[in-house]
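Left out: one protein chain. Kept in place: all the others.
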Amino acid sequence: MASIWEYANPVKFSKTASTVLPWVSVLAAVTLAVGLVWGFFFTPDDFRQGSTVKIIYIHVPSAMMAINIWAMMLVTSLIWLIRRHHVSVLAAKGAASVGVVMTLIALITGAVWGQPMWGTWWVWDPRLTSFLILFLFYLGYLALWEAIDDPDTAADLTSVLCIVGSVFAMLSRYAVNFWNQGLHQGASVMRAGAVTGTDTEEKVSNIFFYPLLLCIIGFVLLFVALVFLRTRTEIHKRRTSALLARERLS
Amino acid sequence: MIALLTRDLKLAIRAGGGFGLGLAFFLIVVILVPFSVGPESGLLSDIAPGVLWLGALLACLLSLDRILALDWEDGTLDLMATSPLPLEGVVTIKALAHWLTTGLPLVIAAPLFGLLLNLPQAGYPWLVLSLAIGTPALSVVGTFGAALTVGLKRGGLLLSLLVLPLYVPTLIFGAELARRGADGQATTTPMLMLAGITFGVIALLPFASALVLRVNLR
Amino acid sequence: MIALLTRDLKLAIRAGGGFGLGLAFFLIVVILVPFSVGPESGLLSDIAPGVLWLGALLACLLSLDRILALDWEDGTLDLMATSPLPLEGVVTIKALAHWLTTGLPLVIAAPLFGLLLNLPQAGYPWLVLSLAIGTPALSVVGTFGAALTVGLKRGGLLLSLLVLPLYVPTLIFGAELARRGADGQATTTPMLMLAGITFGVIALLPFASALVLRVNLR
Amino acid sequence: MPELGKYATEVLTAYGVSIVLTTVLVLASIRAARKARKDLEAAEARRDER
Amino acid sequence: MTLTVSDLTVSRGGIAVLEGVSFELAPGRALILRGPNGIGKTTLLRTVAGLQPAVSGTVTAPEESIAYAAHSDGLKAMLSVEENLRFWAQVFGQSNIDTAVQAFDLTDLLERPAGTLSAGQKRRLGLARLLVTGRAIWILDEPTVSLDAHSVARFADAVRRHLADGGSTLIATHIDLGLDGDELDVGPFKASGSRPDPNGFDESFL
Partner (left out) sequence: MTLTVSDLTVSRGGIAVLEGVSFELAPGRALILRGPNGIGKTTLLRTVAGLQPAVSGTVTAPEESIAYAAHSDGLKAMLSVEENLRFWAQVFGQSNIDTAVQAFDLTDLLERPAGTLSAGQKRRLGLARLLVTGRAIWILDEPTVSLDAHSVARFADAVRRHLADGGSTLIATHIDLGLDGDELDVGPFKASGSRPDPNGFDESFL
């Protein structure tokens, strides 16, 4: 059994990515399409939230992805710092762009949802606030990549930023909870109602739950496809610039 | 190490006062706030602890790029890296010098600025205490940011962008401590958290700073 | 002249985005305010216009030292002074480039940040209008400050210190305009004053800037 | 089209914005991938010539 | 296009460093300034270029005829070699950069960001800037710092061509450039530090 580190070979990774990509992409498209269509067209309105409950099929998956993508970046950054496999840090870079879009989607859908539910686009609720901070971390991470010319230096620095940033993100999360405790409790009641069905019938919750699950899977697959694609792109770019550099030399 | 500290302090004082300028900036932010939000004193005293913390944070932030950039540009850092001083020591000293020239004067002057914003009477000791505990963390975290961006020409704004989210926990607990103090509420938790953050950061972050600095130097 | 403008814009975009970073700083100031003054939305919407103006002003301020310092350090300004371009033209173009990369994005993005601070509905058009009229003055005055401090190594904080009082009139009328707009009061006087300041400053200050720049160069 | 009631705007904006953002991300990724591959092939071809 | 300097006194940091310098630089001529470190060559050149005022004496040169090059080349690390050159060409109202590129062998480097050049390559780019100014009088402060022998020769060629075209140049340098020009040792002009007239007006400051 070959070690999984073999996939850290850029050539092997590119090959694998190329074979896997079409399948994952198709699967992602199908799952997402089924999930969203099911959710949008074939689920009833919530008795309290009306049709806005349909936003859940985008909001919750994208919010989950936004957090988990950062977690994945943390892991791959650590791998780079410890084992120095270029692919892993490039995967982090590729994932970050997806992550920032997911964060943005979660923020926007949340804000749009907040207007009818809470009567305001934005409140400084702990959950929303820590999400905004996450968004800032993504922005800083990407800006740092952009600002550095030397690829290895950029890889090292962004990886350290990712790790230090994660620690501070946890701290902020705790701090924010503390800072705004007791305010805007409404959200969690509605969430509980909508998803776990504690204050409605079990059946209703399942009606919402299965399409939601499908959407979540769809978002995950979409993410996987995009990360494969973007990482391969980064590998190609690195190789091109190395070739060009050597060309200049001779 | 001591040579480095005294040199940094000397430089801060001679170079037109890294010293006075942090304070002056703090003062000006505090003065601009009434101009921008309007002069009603009720509103002002509500936001006073927060504004004072925000001002301190921004004054710190603005002076961050002095911590390492000058030494980078004139090659001092290269030479330092080949000297017997460990880089961990260098960044710690740099953070200390930054705090002594920026954080400490703010702590001392804060009550005065509190006056300008109608800070409630009970708030003064808490404001000073929270700044005294919190500003060292700002300097240390700032040094990390400075080390991260030192290679980049005029990384000033990028530095702010990277450092500000890192400042959030300190700001929240610091401002909360000052606010609760002013309102006469319980202050133990934010105080413990603030102290925890400061100690944790002082103990751990210099290693990360030295690491990124080493990467940037090569 | 056009060559200078395009070069400055190119540099701003390539150098890791003088562009995005001004905005990012604005965003961050706006985010930090609730952390420091607390999350109650009533309080926030009271201070929203003022905070937005203050944020814009600080974002401008932080990027001021990029206007001339880099060109000074690498000798471009010396060479420019011996070139056929008049220095008055150079400083005007520099101010314009600064506004295009910092002021304009702020004007466009301000409504979004208004959301975060619960700016009252009526305030949006006035906020944008006041920023659109006021920010050019900030850039021109800032260029003057930059010209004044350009010789001094890392005059960053000194620059802020000198420029901030010069910003006060613009800030007062700008924030007043936005605040009155949000409260539905009469807005003519502050608007006229703001426009007057901007035009006056654009017409006259470049001469002063060129003058001090010439002194600093020798 | 399901009946969205009084919240139609909200739901549609949410879906619209999300779909637009995702599409932009996907298209940008694909275009960058194409460009990177083309550049790489060109560079490799030039190298093989020599 | 003659540059005439007569009885010039220049100061640095408020103290006169060179006194009573006079020379004339006719078209087609090169004048090489010599003198030990710290004597005031840089100060003299900056004064002649109009970057700082003279204490006394005059510098006469036709309007807009002087191109000055100091140690700092005004290169932007983020712009490519070509963009850097083209910018200066536009500032000086020129459009052609090819001569400059060829004269300093920059063809292979055109696309490179200036920040990634080696010390000598940067210097070559800085010197190429002179050719795109279209100015007749070049004032150069240690132009060949960091250049290898080959590049120094190239530089000397460029200067010779410039002189042949009716230009002239004033160069401060410590090394031998292989140019045949007049030499001026500024040593003898060292300011004596003689006490100014105590009843003078502003002089009592100096």
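The letters A, B, C, D and E name the chains in turn, as written, and every chain counts its residues from 1.
Methods note: contacts are C-beta pairs under 8 Å (C-beta built on N, C-alpha and C of every residue); 3 or more make two chains touch, one makes a residue touch a chain.
Quick caveat, the model's predicted, so the values are computed rather than measured.
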| item | value |
| --- | --- |
| Touch with the omitted chain, as defined above, among E:E111, E:D148 or E:D182 | E:D148 |
| Full-complex contact with the absent chain, from E:S11, E:T47, E:Q121 or E:S168 | E:Q121 |
| Chain not shown, touching residues in chain E | 12-13, 35-40, 42, 71, 116-121, 123-124, 142, 145-151, 174-175 |
| Residues belonging to chain B that touch the chain removed from view | 2-4, 7, 10-11, 14-15, 71, 73-76, 78-85, 217-218 |
| Hidden partner interface residues of chain A, rising order | 8-11, 84-86, 149-152, 235, 238-239, 241-242, 245-247, 249-250 |
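By our rule, only the chains that are shown with their structure count from here on.
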| item | value |
| --- | --- |
| Chain closest to the middle, measuring from C-alpha centroids that were averaged per chain | C |
| Centroid distance [mean C-alpha coordinates] between chain C and chain B, Å | 24 |
| Distance from chain D to chain A - Cα centre to Cα centre, in angstrom | 16 |
| Chain C: positions in contact with at least two other chains | 15-16, 21, 24, 28, 35, 38 |
| Residues within chain E bordering two or more other chains | 78 |
